[in-house]
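Heads up, the thing below is written out as C-alpha cells.
Removed from the display is one protein chain of the complex; every other protein chain stays in position.
== subunit A ==
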Amino acid sequence: MPTDVLMPALSPTMEEGKLAKWLKKEGDSVKSGDVIAEIETDKATMEVEAVDEGVLAKILVPDGTENVAVNTPIAIIAANGEDVAEASAPRQKVEKAEQPETPAKGETEQAAKAPAKAASAVATPPAPAVQPEPDVPAGTEMVTMTVREALRDAMAEEMRRDGDVFVMGEEVAEYQGAYKVTQGLLQEFSDRRVVDTPITEHGFAGLGVGAAFAGLKPIVEFMTFNFAMQAIDQIVNSAAKTHYMSGGQIICPIVFRGPNGAAARVGAQHSQDYSSWYSHVPGLTVIAPYSAADAKGLLKAAIRYPNPVVFLENEILYGHSFPVPKLDDYVLPIGKAKVVRQGSDVTIVAWSIGMTYALKAAEELAKDGVEAEVIDLRTLRPMDTDTVVESVKKTGRCVTVEEGWPQAGLGAEISARLMAEAFDYLDAPVTRVSGRDVPMPYAANLEKLALPSVADVVEAAKAVCYR
C-alpha cells in the first residue's frame, strides 16, 4: 500500500514551513533513511528522510513552496512491486498513523523532544484587533512582521545607535539564535558585539551585570527563562539591588531576555511562567509583550532604560505576525498598559500569550452580547494599575488571564489592587483564569488541561456578568 510522506514538524511549535528542495525525483527508488527533501522554517533547516522502502511515486508539493502546513502530504512512496501510477492517484484520506518519525537535525535541544503537532488552542493568532499607538502619526505605513523579526530589528537598531549595546548568550551568534531571534546580528556586528557563551547561565548573567556596572549595555539572552533559574541570584541580588545598596552610585543598564512560559510538549522543567517571580522584585522592570509592534517598541525602550529589565518573550508568539508601524525610531513607553479592545460589560486583563485567549474569548462573548474590554498590560512591573482601574470603573467586572500558576500569580496581585482601588465599583468578585496548580505534564491531553483555554475565559467572564 502506498505511503504518504507528510510535512514534518521541526519543533513542537512549528505550524508550517518551506519545502526548500527535493533531493529525489519521481521514479527514484528510495529506502528507509534516505534523505529525500530539505525543508526550512525561519528557525532552522532539516532533512526529510524516507521511512519506507519503495519508489518515490509522486511529488505533491514542488520545490520552493512556502507555508506548507505541518502534516500536509508532500509525496507518495509506492511499496516495491506496487503500481506507481495507481499509488500516485489522488486519495482523500490521510492516515495519521503514517506520520513520519523525523529526526530534527540542527534543532535546539528542548525543541527536538517530539515531532508533535502544535495542536493547542492558541496556535493560530486571532484576528488582530490591535489599534495603533496613539502617538503613531496618522497615515503611517504598517508593515506585517513576526514577533521574532520585530525583536531582531529592535536589537539591530539599538546596536547601530549605541556602540555600548552588545548581545550575549548561548547560540546567539554562529547558530543565529536557538530560536532565530538574533538572526543576522553576527554578520552585521561581528563577534565582538554578538557573543556566543558557553552553557553557563549563572556565570554569563553575572558577567553581563558586571559589564553593565562598568558602563556597557548588555542584552543577555537566555535560551529560555527556565534556564535563568540558575542565574536568578545574579538577576535579583546583583542586578536588581545594587543601585539601592550603593545609595544610587551604581547603575545597571541590562536587559535579560528570552522565551518564557510554556511552549508545547516540553514537560515541566521547560514550561514555566516567570511573570510573577520577577515582578515580585523591586529594582527590576518586567516587560511581557504580546504583539510584534509592542515587542519592538518595548525592547528598544528596554535597551535604552538605565535599569535592569527582564523581558519575557514567548516561543509560540515568535512566529505570529502583526502590523508594525514603519517608523525610523519606534519606541514605546515602559509601564503603560494598552486597551486593545473596547467594551462595556467586563474587563479582561492579560499579557503576552494570555492575550490570545483574551481576544478570542472577547469575540466569543460578543456573539452572546457580552462586550469585553481587553487590556494588554505589556509591562508587568511597574504595573499600570490606573488603566485597569479606569476600565473596571466602567465595566464593574474583571477577569485576569495568565498561563502561570494561581498562587501569588499576577492575577492575585491585580485582584488585590482592584479591591484596594476600585472596591466600590466592583459588581462581582475579580476572577482569575490561570494555569492549573500542577507541574506541566507532557501528554498532549494533560498539557491542554493544565493550560487555560478560551472556554475558561468565556466562562469566567459570563460568571462575573451573572449570565
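Throughout what follows, a residue touches a chain if its C-beta (ideal position, glycine included) is under 8 Å from a C-beta of that chain, and two chains touch if they have at least 3 such contacts; residues count from 1.
Definition applied: contacts and distances are computed from a predicted model.
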> Out of "Ferrous iron transport protein A", "ATP-binding cassette domain-containing protein", "ABC transporter permease subunit" or "Pyruvate dehydrogenase E1 component subunit alpha", what name does the UniProt record list for the absent chain?
Replying inline: "Pyruvate dehydrogenase E1 component subunit alpha"
>> Considering the complete complex, identify which of A:22, A:166, A:222 or A:290 is in touch with the unshown chain.
In response: A:166
> Any idea which of A:62, A:139, A:282 or A:369 touches the chain not displayed?
Replying inline: A:282
> Which of these touches the unseen chain: A:54, A:208, A:404 or A:435?
Replying inline: A:208
> If the missing chain were put back, which residues of subunit A would it touch?
Replying inline: 166, 192, 197-198, 200, 202-216, 233-234, 237-238, 242-251, 282-283, 285, 306-307
